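What follows is a single structure, and I will ask about it in a moment.
Showing just some of the chains, left in place.
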Amino acid sequence: MNSTVIVFPGSNCDRDIAVALEKMQFKNKMIWHKETKLPKSDLIVIPGGFSYGDYLRSGAIAGKSLIINEVIKVANQGCLVLGICNGFQILTETGLLKGVLLRNKNLKFINKDVNIKVIDNNNKFLKKYKNNQILKINIAHNEGNFFTNKDHLKELNEKKLIAFKYCDENGEINEDSNPNGSIDNIAGIFNSKKNILGMMPHPERMIDNLVSNTDGTNLFSSLLN
Amino acid sequence: MEINEKLVKKHGLSLEEYSSIKRLLGRDPNFLELGIFSAMWNEHCSYKSSRKHLKILPTKGKQVIQGPGENAGVIDIGDNDAIIFKIESHNHPSYIEPYQGAATGVGGILRDVFTMGARPIALLNSIHFGSPKHFKTKSLLNGVVSGIGGYGNCIGIPTVAGETKFNSTYNENILVNAMAVGHAKKDKIFYSKAKGINKSVVYVGSKTGRDGIHGASMASAEFDENSEDKKPTVQVGDPFTEKLLMEACLELMKDNSVISIQDMGAAGLTSSSVEMASKGELGIELNLDKVPCREDNMSPYEMMLSESQERMLIILEDGKENHARKIFEKWDIDFVIIGKTTKDNNLLLRYKNEIVGKIPIEALASKAPIYDRKWTKKKLPKKKINSKKLNKLNLKDAMIKILSSPNHSNKSWITDQYDQMVMCDTIQKSGSNAAIIRVHGKEKAIAVSVDSSANYCKAHPLTGGKQIVCENWRNLISVGSKPLAITNCLNFGNPENPEIMGEFAECLIGIKESCEFLNYPVVSGNVSFYNGTNNKNIWPTPVIGGVGLIDKLTKPMNHLFKKDNSTIIIVGKTFGHLEQSVFLEEIYSDLDGQPPEINLNNEKNNGEIVLDIIKNNLVYAVHDISQGGLLVALAEMCIGSKLGANIRKPKKLGNIFEYFFGEDQSRYILEVDKKNLTKVEKLLENNNIFYEDIGYTQREKLEIEKEMTVDIKDLCEINNQWYKNY
Amino acid sequence: MKFSITITLKKDVLDPQGKVVQNTLQNLNFKNLKNIRQGKYFEIEVNNDDQKDVEKKIDEMCKKLLVNLIIEDYKINKIS
């Protein structure tokens, strides 16, 4: 599998995701945002961080970069695209994913391990997880408060486009287990063709027992072939 | 502009100092030159009050590659790996504008570390606020914490440890100290010493604005006709630009283009150029028309004294200019050749085809004033405590009061606002005795911790100075690392007051004694004087930042109990020293008397054996006993582990408060599996280490025989309350 | 010419920031507060004398970058 990580000025989880992809046997390339051609790839990752300092709106300026036009092109042709944290924000700004990520409801940056539940595994990203499986994954963001309109919310539910929801350790999905105020506790979503996944939690931080746990590895291994 | 007495004073220079300037120049300085002298000769840059005392610190050792004097200290951790680190204060700016003050503090210390060729791998901070009841404290705390997080999170370096304290001594003068730790290859370290004549001097980074122009001086309208819209402004940090600047510098440092490099910190362009020239014993010529400016009509004075952030000065090898320029252009960072090195040992400034300033480098550096200020010794306070009054109290109530106090509450309200995991090498986050960061791609790690004990230092500076080094060393030992070296941030009051100067001198003697004895040298540091207002000085607050090495990383060691029914041992003797303790402070608001004594022999022996025991995999958990004493330490071991402990009543000591809250030094609590107990005991006995078997771990409850029982769940609740409600 | 742009969240979009500010102000004893909404503000200076043309350009800037039309409304005003 060939993967490509897009690096924007201010991306700062680019090395972390590269380490994870290589550990999982992807052949990975890093692409600087000023380049105008993407290498042939099966998976494109937009990493976490603070592209352009998160100035204006997080993800807004990266969403207007040259390379993004290429990403949009191949995404529409069915290439797999994964946006993590800032990457999710960028994907919503480009319109590849609908909805927006507002400021956390407590107006503070939040870094901690949270529980999320796999809502639908019938897709290329999550097939190695079980439905309703609870994962413990690290979040680190200022704007992770997912919001969208009623129609889109309906579509997300009807077409099974919700990837993860925040929950507690017993799998309860409620206000107490919602770290940032996201609508319906949504932590990650797909586009309607399910070739694009955007998520706030950081699976690349969960591949090494010395650092945390290995709850993130199945996301990457699902994508291998 | 005419230079008069008033203007000299506005620049923070005494009339004697002004006479020296005239003598060194052989003439009167012009306005620009006066500004430059004032920047270079102020306390912050010249260390004029502290230098004499700093000299006594031990700075050498097998592990030291670079001691104080460079942008940061460098130590050797084997396999061609080096760790580069330093701590710095940003106290006054943070009090004025907490968010930006703290943020730019983090930005500044990061530059000190990546200037030397290191990729920063961890951030730490020591923050001290006034009483929680003081009307400013809450917004200062909020602003400082989000400023520290705002900068570190954005640039993508984990903030992994620190300390947060409240005390009314900081009501009008908070402390914000930031420490950065970086990793470099031992054969790829960059220094600020210039070399070679006629080499290009390059300005990279943000444009120069009128930020923070040199405190005291510019505020008045008197010496500038347009002063109304030229007021000095607070520095605003731009972590995004810093991230690009850092990546560009690290990329440039991959080959051999850089002769020397220096960040622009306090006194910006002035101090960076003078420092490079002075270390290289040569001169430097700058063409100020070339300086990238953010505002129109900036004067040479403003350009030379601006403290705009995110800027660096680089001296390049011949012919490398275009190669370097390309790298900075890739990262969208300004790159301008603004001057060259010269052989005539002057700082020469040109502007609009004129020479606007010419000062011998040595006049600004080696000939800057040094003071041997008067200082007085502090007597060891008399013992005062009357232990009879204690017996009316209930042990459990006292413990609860301490654990629910702002100083001893769980700090996750703070640490959740910091990205602790970015870079994916954080093996242990904050919350334990020290954080552990893996060296990327290797099986070894470093441990880091910052510590201070202002009340001990206030009561007896010499003992306090000794103690903080030891406490820091103990924290590193407790996570299984070998302590290698420290950096220190010396926050003190007004040095012109002999008592304050005495606190400074004696704390340093204490620091020196411990560092020497423990082979724990000082490799970098920072002095911050004049902390206080209107003759009210803060308590002496030296902060120690230590780095230790874990050469073979297996599982991180921390302070949380792991198993039911293992034996709990205290290493080190308990005498029951209560004076200056958290117990007396929280329960009786009593802070009289002397701090606990340090026996360096015991400190070293106990620490080395505990490290040995950890390395031999004989313990589940280790916690040093520090502020709060035995019971607070035990409670901390329970909180977060969901396990409790059953502790016997002490046999000998008469007073249980002395036993459970005494702050005798050099002690550790160990959780030992029963099957390893004889091995551990043997190791301790063979080395003549005093230890006590005090009980065992159990489920759910912390129990003291015949005295108290408390549910661990409740304990957690108690410990989490304060920040939640603040 | 100088223009200002004010960008506000659409009515049905949650404004956590505004809400927190409102609560804080109420705690600081400001009564009678009915509602607070927070937004962004830009001042743009342009080298161009054709006001119509400039306004069109600024409108374009808003649509292309400055405003997220899904959640935000905006207003342009000439200052000078």
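Labels for the chains are A, B and C, by order of writing; each one numbers its residues from 1.
Please note the rule applied: contacts are C-beta pairs under 8 Å (C-beta built on N, C-alpha and C of every residue); 3 or more make two chains touch, one makes a residue touch a chain.
Nothing here was measured: the structure is a model prediction, and the numbers come from that model.
Look past the single copies shown: the full structure has A x1, B x1, C x2.
By our rule, only the chains that are shown with their structure count from here on.
Chain centres here are Cα averages; for subunit A and subunit C they lie 29 Å apart. The geometric centre of subunit A is 36 Å away from that of subunit B, both derived from CA atoms. Work out the mean CA point of subunit B and of subunit C, and you get 41 Å between them.
Residue positions of subunit A in touch with at least two other chains are not found. Taken in their complex, subunit C has these residues touching subunit A: 13-14, 16-17, 20, 64-66, 68, 70-71.
Within the complex formed with subunit B, the residues of subunit A that make contact are 9-10, 12-13, 15-16, 19, 32, 34, 48-50, 52-55, 108-112, 138, 140, 142, 202, 204-205, 208, 210-212.
The touching residues of subunit B, counted against subunit A in their complex, run 146, 149-150, 153-156, 238-241, 243-244, 330-332, 412, 415-427, 438, 553, 555-556.
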